[in-house]
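Let me begin by handing over the structure; questions about it come next.
Here the complex is missing a single protein chain, while all its other protein chains stay put.
After this line comes chain A, so read on.
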Amino acid sequence: MVATPWLSLSIWLPIAIGAFLLLLSKPGQAQMVRWIALLGSLVSFLVTLPVYTNFQLGTAQMQLEEKRLWIETFNVFYHLGVDGLSLWFVLLTAFITIIVVIAGWEVIQDRVNQYFGAFLILSGLMIGVFSALDGLLFYVFFEATLIPMYLIIGIWGGPNKIYAAFKFFLYTLLGSLLTLVAFVYLFNASGGSFDIQTWHQTPLGATAQTLIFFALFAAFAVKVPMWPVHTWLPDVHVEAPTGGSAVLAAIMLKLGAYGFLRFSLPIVPDAAREWSGLMIGLSLVAVVYVGLVALVQKDMKKLVAYSSVAHMGFVTLGFFMFNSLGVAGGIVQMIAHGFVSAGMFLCIGVLYDRVHSRDIAAYGGVVNTMPKFAAFALLFTMANCGLPGTAGFNGEWMVILGAVKFHFSIGVLAATALILGAAYSLWMYKRVYLGEVANDHVRDLQDINGREFLMLALLTAAVLYMGIYPKPFTDVMDASVIELLRHVAVSKLN
């Protein structure tokens, strides 16, 4: 009996539905498009569930593998599989896509079919990135995500959308192109294979390792984004439509961090160890300095964007301390940030749809007119500053523990992020939601409707579940993290 190719289904089902939506371009079909998109994203999420239920705990082996020859000339395989490092991102991607479809339901009136089509295609492509075990396949998915995202920002974005779309596309393309060169180099060095697991075993010289490390760094650091190549992120977030921001923060940033785990650490371990000081340094700058930058933002989206950079700094910090607490903490933080940042951006989107402003100064006392909404927003704000019991806590806690284990002073510096995070998150909450009703706009606000309630409730459930009972998340990754660290510990110099 042939096993059901759950991973292929998870990738191609949303892409097929998305491509089908692109064909429904007649204006009268908008409502039908919305329902197809919603059902499509639901079904796409359902087919990712077997990926989780069929997952065997306690092994670092790749699971649910599918392998077929793709391009014979270059020995490229259509090779999919998940392990503890990638499993949750497959589910997270499909989950966030449902939320994004719900979020765009009424807001998007222009070219509805292309909007939902782009998000569904994007969802499939991103699942492809997380489950590709062939370097070239990974690269194809990684790059292809640029196209729908570019269009999403450019068509449905804010006033400065074109600048943002270009910046996004070119920044990330530059990094990826260098990565391609590194991949082809690895192909030759490994004797003609694009298989990632073969690359994990390939011995490499010191210079080659360093060059490959920085070629990979170019792609992944831009995508994460690490300081100082983070400048595209605030610009893009400010201009992107709410759904675009949510997907960008919740999943696309994870592609870069995931790349570090899957490629940089195991393939060039010696270079990774040699340059870990630099990586930790950059991560700490992101955590502390960008945290401070977030504090002074006047635009809500910018504030959350900078807070994303700071949180992702935590992730890379955890990775490059090479202990299991740090790496696992980084991954937990990635998943948690996926839920929390999506929630934060959706909350801003809810306000923006009503008032058409993202200025913190334009609001005040929203809690008086939108009590239900303010409760949700409070929860996401608390999760954003890492309150125990919410998803945001566990990852940060693990990373800080790992940092203290690595070096006490790094632990202390990392821990300041908790203070800064609390400062900018709570201060924004105070200025927007609390106090007296600031102006007529706020006075006229309607509380969230059923659709908005549903999407925020789904995310809230995820945030609380992960905060209170993180075991399903950490159990999955244990074996893979240990295997990864074993790889990093062994020198591959030839």
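In the analysis below, contacts are C-beta pairs under 8 Å (C-beta built on N, C-alpha and C of every residue); 3 or more make two chains touch, one makes a residue touch a chain; residues count from 1.
Throughout what follows, contacts and distances are computed from a predicted model.
Considering only "Alcohol dehydrogenase", "Circularly permuted ATP-grasp type 2 domain-containing protein", "Aspartyl/glutamyl-tRNA(Asn/Gln) amidotransferase subunit C" or "NADH-quinone oxidoreductase subunit N", the record for the omitted chain gives "NADH-quinone oxidoreductase subunit N", by its UniProt protein name.
Across A:V184, A:A362, A:V404 or A:L426, the single residue that touches the chain missing here is A:V184. If you put the hidden chain back, the residue from A:A30, A:L174, A:A206 or A:A423 that touches it is A:L174. Contact with the undisplayed chain is limited, among A:W70, A:Y289 or A:W427, to A:W70. Mapped onto chain A, the interface with the missing chain covers residues 22, 25, 70-74, 111, 114, 136, 139-140, 143-144, 146-147, 150-151, 154-155, 161-162, 165-166, 169-170, 173-174, 177-178, 180-181, 184-185, 187-188.
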